[in-house]
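There's a structure below that I have some questions on.
In this view, the complex is presented without one of its protein chains, the others remaining in place.
Presenting subunit A:
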Amino acid sequence: MSIPNLTPIYLDNNATTRCAPEAVTAMLPYFTEQFGNPSSMHSFGAKVGHATKGARASLQKLLGAEFDSEIIYTAGGTEADNTAILSALKANPERKEIITSTVEHHAVLHLCEQLEKEGYTIHKLKVDGKGRLDLDEYAKLLTDKVAVVSVMWANNETGTYFPVEKMAEMAKAAGILFHTDAVQAVGKIPLNLKDSAIDMLSLSGHKLHGPKGIGALYLRRGARFRPLLRGGGQERGRRAGTENVPGIIGLGVAAELALEHMEQENTYVRALRDKLQAGILAAVPNAFATGDVDNRLPNTLNIAFEYVEGEAILMLLNKQGIAASSGSACTSGSLEPSHVMRAMGIPYTAAHGTIRFSLSRENTEAEIDRVIAAVPPIIAQLRKLSPYWGENGPVTDPEKAFAPTYA
């Protein structure tokens, strides 16, 4: 229920981005006149095959991959994550252990939980209060029993980076395959995979202004691999199924645009994000930014508002035409707040009230000003309803042992 005369403001780009008009335009002919199957041995197929080759080159460039054949198209990030982990297990059947972290995306965590039931040992690296890993703990786990390490490049909720390049070097030294879920990082920060020790990397088109339903798995040449989907010989036999040609074309254009806007992402978008953070925290008491704020994605800001609940905040923001997201329990239908917030030890007083603002190059300063103006009254309104909030701040409460410092 948004107010009709307010232009909507979209700050949920870590959930999905608007598909770039250039990508849409490029895709359209591949639904109509360029409809051939790239596997077909005639001119209809050949033209399409040539176009997908161009898109692959664009993605190769964005990733800094050495060969375009190192890219396997998938239906999205989840399929890429699943393929990477399951492939590593099948390729190394004698190894029954996996290393991951407590704050991974569910595409990795839920798969690992299932694998645990099937007899694999899962080591979940813990994070500290800022969402950072302990590399000493990681080093101790790198044994010849481990088939694969799978840790994300940047966290989807807080934006916090993991030192994946260093971790990949450590895994390589121990003879272990290294996979990173880079769904949030690709397109936002420069990548140079050919000079890294990363064996596999997942990405998703719709997170970088490409279409939904297309993603990719980067697979280092020579890395042991077993396909998830078997059937035809598409993707060099590594991912069977007729290619999502329009999606591939759209992703290729999105990759070109991401490379073109990389600097803007790290200057303009970062400045907007910082302004938003400073504006909100200056006006709202008992609120703080979560994660490693000095080492995170340039577009991501996750704020915990104490003593209010996230979904209620989202509904009031939405009424003002502002779209964000929350790690609160009520948005997911579960009773526990985001596993990322819990893993960081964010207390319940704050974990239920986290709001993620994720920006893109399409946002403007005027929009950020409007959000900075909108948030404080919303929080005040909800705190007025809260039994945990009195006239002058939080009421004395046995559950309020937590005393965060507000930067």
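In this section, contacts are C-beta pairs under 8 Å (C-beta built on N, C-alpha and C of every residue); 3 or more make two chains touch, one makes a residue touch a chain; residues count from 1.
Here, contacts and distances are computed from a predicted model.
Colleague: Write down which listed name, "LrgB family protein", "Lipid II isoglutaminyl synthase (glutamine-hydrolyzing) subunit GatD", "Nitrogen fixation protein NifU" or "Succinate dehydrogenase flavoprotein subunit", is the UniProt protein name of the chain that is not shown.
Modeller: "Nitrogen fixation protein NifU"
Colleague: Based on the whole complex, identify which of A:Glu22, A:Asp68, A:Glu165 or A:Glu311 touches the chain you can't see.
Modeller: The one listed residue touching the chain not shown is A:Glu311.
Colleague: Looking at the full complex, which residue from A:Leu6, A:Ala46, A:Ala278 or A:Leu385 touches the chain that isn't shown here?
Modeller: Only one listed residue reaches the unshown chain, and that is A:Leu385.
Colleague: For the chain not shown, which residue from A:Lys61, A:Lys319, A:His339 or A:Arg370 touches it across the whole complex?
Modeller: Here the residue in touch with the unshown chain is A:Lys319.
Colleague: Could I get the residues of subunit A that touch the absent chain, sorted low to high?
Modeller: 1, 307-312, 314-316, 318-319, 328-331, 333-335, 337, 348-349, 352, 384-388, 397, 399
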